[in-house]
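As you look at this complex, bear in mind that one protein chain is not there, while each of the others sits in place.
The first chain written gets the first letter, and so on, giving A and B; residue counts start at 1 in each chain.
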Amino acid sequence: MSADPVTPPPAPAFRRQGDLLLLSGQVGVDENWRPVGGSFADEARAAFANVRRVLAEAGAQPDQLLKVTAYLADLEDWAGYNEVWLEEFPGRRPARTTIGARLVPPFRVELDVVAWLGATP
Amino acid sequence: MSADPVTPPPAPAFRRQGDLLLLSGQVGVDENWRPVGGSFADEARAAFANVRRVLAEAGAQPDQLLKVTAYLADLEDWAGYNEVWLEEFPGRRPARTTIGARLVPPFRVELDVVAWLGATP
Partner (left out) sequence: MSADPVTPPPAPAFRRQGDLLLLSGQVGVDENWRPVGGSFADEARAAFANVRRVLAEAGAQPDQLLKVTAYLADLEDWAGYNEVWLEEFPGRRPARTTIGARLVPPFRVELDVVAWLGATP
C-alpha cells in the first residue's frame, strides 16, 4: 500500500558553489515523494538512497561526503540508525552528529549532508 | 507595543574565512534586539531581513546563500514558513532543511545559513 505523496519543500535538492556542496534535508520518500513507510530501517535506507542519488546528480563521489547530521523523531531509533549507518558506510565513514528533533510527519529520520568536491588529499 | 530586548548571544553575527561564510543563528529582532512580535510571518520576515543584512555586511551577494536551516518552535508553522520562503526567494533558491526544535522564548523561528563567496560557477 502506497502512502499519499507529501508536498516537496520548495527548494532545490542541492546547491553547489566552488567545491562546496550542500544538500536539502533528505527523507525516506520515493521518486514521487511518497513516504516509503515500513520499518525505521527501510525509511533510513530510502533517505540514504536519496542522499546518494543527489550526490551523484551533483557530480560528487561517495567519498566526498564529509558529514551527515541525522535528525531522529524518536531517539529510540538510535540503535536502528547505527545499523543502517554501518551498512551504508562499509569503508571510510563521514563525520556525524545525531540528535532528536521534531520532524514533519510521517518521517522518523531526516539527513543533512555536506560534501566537498575538491581533490581528495 | 515594543517587547523588551533579549540578551544578544555573545558571538559575532558572522565569521568568514577564505570563501566560507557562516552566520550566527538569526531571529526576528529589530536593531535593538527587541523581538518584533506580530504573526509568525512577521517574525520570519524579520529573521530573513537580518540574514540579508548580515550577508551584505559580510560582502556576500544574495545568490551566494547556499543553504538555510530553519528551526521552528512549532511545526504547525511549516506552511507559514513556506509562504515567507517563497516571498524571500522569488528566483534561485538555496537548499534547505526545516526541523522542529526548542528555541529561547519568545522566538518561533531561527535561521542558520551558509554562504560561499567565491565566483558563481
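Here is the rule we use: contacts are C-beta pairs under 8 Å (C-beta built on N, C-alpha and C of every residue); 3 or more make two chains touch, one makes a residue touch a chain.
Quick caveat: nothing in here was measured; it's all calculated off a predicted structure.
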| item | value |
| --- | --- |
| Selected from A:T7, A:S39 or A:T97 as touching the chain missing from the view | A:T97 |
| Missing-chain contacts mapped onto subunit A | 19-20, 64, 66-67, 69, 75, 78, 82, 85-86, 93-101, 114, 116, 118-121 |
| Residues in subunit B touching the chain absent from view | 9-18, 20, 22-25, 71, 101-104, 110, 112 |
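Just so we're on the same page, only the chains that are shown with their structure count from here on.
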| item | value |
| --- | --- |
| Rounded Å distance between subunit A and subunit B, as computed from the means of their C-alpha atoms | 23 |
